[in-house]
Structure formats: C-alpha cells, structure tokens
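Right, one structure below, let's go through it.
Apart from one protein chain that is not included, each protein chain of the complex appears where it belongs.
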Amino acid sequence: MKLGSYIVKRSLLMLLVMFGVLAIVFAIVHVIPADPVGALLGGNAPPAVVDRIKTQLGLNKPLFDQFVDYLWGVVHGNLGTSLQSGRAVAQDIMEYFPVTLQLSVMAILISIFLGIFLGVFSAVYRNKWIDHFSRIFSILGVSMPVFWTGLILLLVFYYILGWLPGTGQLSLFVIPPDRITGMILFDSLITGNWAALWDGLRHIILPATVLGYSATASIARITRASMLDVLTQDYIRTAKAKGLSKSIVIYRHALKNALIPVVTVIGLTFGGLLEGAVLTETVFGLPGLGRYIVNALLVLDYPAIMGGTLFIALIYSLVNLGVDLIYATLDPRMRT
Amino acid sequence: MSKNLLEVKNLKVVFHTYRGTVHALDGISFDVKKNEKLGIIGETGCGKSVTSLAIMRLIDLPGEITNGEIIFDGKDIMKLSENLLNDIRGKDISMIFQEPLSSLNPVMKVGFQIGESISRVKKSSMKESRQDVLDALEVVGLDPKRVIDLYPHELSGGMAQRVMISMALSTNPKLMIADEPTSALDVTIQAQIIALLDDLVSKMRNTVILITHDLGVAAQFCDRILIMYAGNVVENAKTDELFENPLHPYTKGLLKAIPKIGNRGKLVGIPGNVPDLVNPPTGCRFHPRCPYAMEICKIEKPSLKMETSDHGVACHLYG
Partner (left out) sequence: MAVVLKEKISQFVEKRRPVFEDWKHTLYLWRRTKLATIGTVIVLIFVAIAIISPFIVPYNPLGQNMNQRLQPPSFQHFFGTDQFGRDIFSRVISGAMIEVEIILIVSVISGGIGLILGVLAGYFGKVVDEILMRATDMFLAFPGLILAMAFAAMLGPSLVNTIIAISLVGWTVFARLARAEAMRVKNQPYIEAVTALGASKKRIITFHVIPMCISPVLVQLTLRMGTVILTAASLGFLGLGVRPPLPEWGAMVSDGRSFLLDQWWISTFPGIAIAIVVLGFNLLGDGLRDIMDPRLRR
C-alpha cells in the first residue's frame, strides 16, 4: 500500500493502543491495590483522615468516573499532581525527562561507534583475537545485569582508580549551565559553559557506556555478520582484482553495504535502553525519569506512577512507530 | 626478452574444507605469448577459475597456493608483496567475471567504479578523470552521458558486462583475464560481447586469457586453447589444430558432444561424473571415464608432452 495511507493507519492504531495503555495504567494503580492512600499515609492513619484525603483526591467517586476524569485530564495535558512533590506530574516529567533523553542519546552514540568498530574489526580479522574478544564481549553484554555492571565499573573507575567522577550529573564545585532544554551537556554547549560541559561529559560517560553495553553488543554482532556476508560478495572480489588497497576495499566498498541491516537493529535497541535507563539512573544517581518512576513506585505516589508510566509508554510507542516507518520507506514489503 | 608474457610453472592449489583437502590444481604449466588470445576450456570444477584467481594472487583462505611459479612479464608474482601486487592488479593485469551484475558494487554509481580504476593509474582525481570515463563508456558501445550516473541495478546484464569490460580495459592492461564473461548472458548478447572484446583487444593489442566452457566461443575468439580436466591441463594446441586433430580422449569426447546442425542423431555425452577432488582418482584423473584407459593410466599421472612443436597432450596413449 502507499506510504501515506500506511502512516495514517499506523498512527490511528497507535492512538487506540495509547488509550488501552491508559486503561492499563489506570487499572494497575486503582484496581490492584486495596487502598493507595492508606498505603501512602502508613497503616496507622486514622480512618477519618484517610477518608478526607480520599475525597480530596477524588478517590471516592465510582471507578468509571475517575477514569473519565483522568482521561479528560490527560487529553488536556494534565497528568495530576504528585503526592510527593506537590507539583503537577507533567511538570515533574518535563524536568526529569531531558536527563533520561540525554543519557539515552549518549548511550546510543557510544554503542553505535563502539559496536560498528568492533563488528568491522571482528569480521575483517575473523577468528583472530579481536574477533574472539568481541564475541565474548558481546555475549557478556547481553548477560550481565545492567545495574551490576554499573556498580562494578563505578567501583573500579571511581573508587579504585579515581579516573572518573562518581554519581550525579555534575561535580559539586561546578556551576551548572542555565536551564534551556534541561539537558546539561546541550545547555552547556550553547551557553558556552565549558567547565560544565567537560565535567558533565566526564560524569555521563560511565553511565552511558553501561547503558549502551547491550546495544553495543547487538550492534557489534549484526555488523560482524553483515560485514562477513558482504565480504564474500562478488563485487568485493572485483574491487580486489582492481588492485585497490585493503583499507579502501573495506571502508569504501564493503562498509556502506554492510551497514544497511545495522541501521534497522539500531532502532530496535532503543526499547532496551529505556528499561536500562531506569536501572542506570538509580545506580548513578541521575535525576532522570527512570529514577522518578522508581521513587514514585516505592512510595506509591500514584499520580506520578500513572503519569510517568504513561509518558514512557508514549515515547516508546513513538520510537517504535518511527522505526517501523523507516523500514516501510526502505522496503515496500514491510507495509503489511 | 622472452616472447611469453606469462609463464605458469607447476602451479598447485588446494582448498581446506571440512570434508577434506580439495586438490583443485594439480601442478599445471602453460605459457601465454604476448598478444596471444588463450582460451581455457573445461567443465565446471575443472579448475579454470581457480587458475585465473591464482594468477591474480586472489586465492584466500581456505584456499592456498602450495607450489608453483607464475612469471609475469619477467617477474615471479609468487614472490611479490601485497603492495606490489596491488600495483599490478587493475593496471597490468585486469579481470572480468561471470556475473556482471553482482560484480559491481550496488551502492556506487557506474561512473565512480570505472573512474576508480582510471584515477589510480593516472594518479588524477575523480573529477579530472571524468572525461576518460566517458570515453571508456563510449568505447564499449554505451551511451556515456546516461550510463555514467547509473547504479548497477539499473543496468541489464549485457550493459553491466560492457561496464566491466570498460573498467578492465580502461587502464590498458598488458594481460586481461576474462572468466566466463558470457556464461550468464543471453545467446545474442553473448555474441555481441565477444565481438566487442575481439574488436577492442585487437585495437589495443592486449594479451587475453578467456575462460569458458563453451567451445564455440573459444573457437571464434582464441588463437590457442588449453583443455583442463579435474585440475590438470590435458591438451594445449592452436585453435585450428585442436579442432582438426584432437588428441586427448577427453577433448575428443567434448568435440563429439557438440550438437551439429543437420545431425539428428542422439547426442553423445561422456559417461561418468566429474571426479571428487578430495579423493581424486589415482594416476590420470580421467581414467575412470576414458574409453582408451590402460593399466598404466591408473598408476601414473601422464605429464604434458609436446607431440609436435606446438601441440601438447597429457596422455599415456602418446608416450
């Protein structure tokens, strides 16, 4: 089918799905626990107090009404008020999401460079030590728990070696940049705050590498496989017969062809990044959306839970939709 | 200065596979004179392509050249470093392959790929070579302005092979190796391509090795023909001489198998199958299928002996 109608169809589908997501999120928070407010206030709060707060928060209305209210709110951008911070959840999200975004982008960048590099070298020097190292590295990458890798690397690089700073986004003595986007590196760059930029980079490199580890592994694997496949192709034989040097054959003739399937894998790894971000932010003390949601879950701040989860589901769905659309533009067979 | 542009002496090539070691080339020797058009004929698997790749030193693991000298223009290629080899490849020796459409890089424009060869030789930039590329395309009968910016998948098989020829001849190589250039093309296109090659080569006076399984094509194009079977050269003669006076039983079988116009009798094949090169037959590799096989054929491999001054055959029938 034509690309335009495919986009429309997928977008409508996504709206339906988001509605379902909303319903699920609502159900999780309101249906499962017996008493969200009671849990929040602690088991010994007097029933009168609990009741008063419940009415205040609109929790005594019938479930369906609550759902409609919430739906109405979401459509207007109102995700409720956090029971913890007292601020609008939407505001909380806007403050914390850029941190997660920055972390994810850095992670993807690192994993792309590292992954492609490892993959190409693995293929070219097949079965030599770098290939074995890279394959072990890859399979470990998808096996080791992110939070543990983070802790160990923190231990080694910060506590033991002291090469990199510890948790957090910036060191205490560094003046943070003015808040424009909420992404420290970007803001530092545009405001020319080089100290903050450098310090920020030093802080983010470890969590970004940890977060991107499994993505690096996936990308390295597919690059290797794709490169090996390309190197057996006839046109590589022609290039060699033309007398071109090895590096030209690899980087000019082989690589472009090999990267085509890699691009699609990069899109797929994004989902894993969101999950990993939750854990990485916790380990490295980064004030991102992941950590926000974890805290909200621990104290049962249910508007924050709903809002945060909803937002993440939205981002995740949008990215997946984007990836699918890219596939569809590249390959008409994908538009089923 | 020897008249031979290329001398191959006792070339042996093996491939290490999980089934065992494939003895692809069993010590072949032949010479190619300057400006000669040599044809190498044989069935699939006889080692003709391996020979051409060996000459270019393009045999990679799991394959290996285990023995032999390859003297090109007075220098032994077996002893050269990779750098020097790259100097020779594409410039002094060029090669074209069987499947032209998959032999061209799909993500690069045709003009770029031809220009790559030219600018290497002339040490010029791609932009400066543009006119040379256009000329090269014209010479092979393509519309230069249109084709130069096309991608390989936009070409037909015949056009793609013309591009390959253009790329190979653009550097005016001393030796051009054509590995089954027409096998993947339609019959009518085949004739065009061979005619094109003939025309260009006689003008530019290159030496050519044409590898094919098609006797008709070889008869048309080549001055001299080598017949290969199971990794050995079994006969080596001038074209006319070979067709008029074939000596080796395999050659005779091949010639008998060609359908002739007007002959409505049954087609005659050579009984048996191509041998397994992991465990090749002892002695002469053709003996299991040879109607004239003698006891000695099972034991001793016949070497290529010159019957007359210019007709070589490897067969115990002839001493």
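Structure notes:
So that you can tell them apart, the chains are marked A and B in the order they are listed, and the count of residues begins at 1 in each.
Following the convention adopted for this analysis, a contact is a pair of C-beta atoms (placed from the backbone, for glycine too) under 8 Å apart; a residue touches a chain by one contact, two chains touch by 3 or more.
Note that this is a predicted model, so its numbers are computed, not measured.
The chain we do not see here touches A in the full complex.
Among A:Trp72, A:Trp148 or A:Trp198, only A:Trp148 touches the chain left out of the display. Within the full complex, the residue among A:Ala241, A:Leu286 or A:Leu300 touching the omitted chain is A:Leu300.
Considering the whole complex, the residue from A:Phe137, A:Phe157 or A:Tyr316 that touches the absent chain is A:Tyr316. By the touch definition given at the top, subunit A reaches the unshown chain through residues 13, 16-18, 20-21, 23-25, 28-29, 32-33, 139-140, 142-148, 151-152, 154-155, 159, 271-272, 274-275, 278-279, 282, 293-294, 297-298, 300, 305, 309, 312-313, 316-317.
To be clear about the criterion, only the chains that are shown with their structure count from here on.
Once the centre of each chain is set as its mean CA position, subunit A and subunit B turn out to be 56 Å apart.
Contact residues of subunit A toward subunit B in the complex are 233-235, 237-246, 253, 256-257. Of all residues in subunit B, those touching subunit A in their complex are 56, 58, 82, 85-91, 94-95, 97, 99, 102-108, 116-117, 120, 164, 167.
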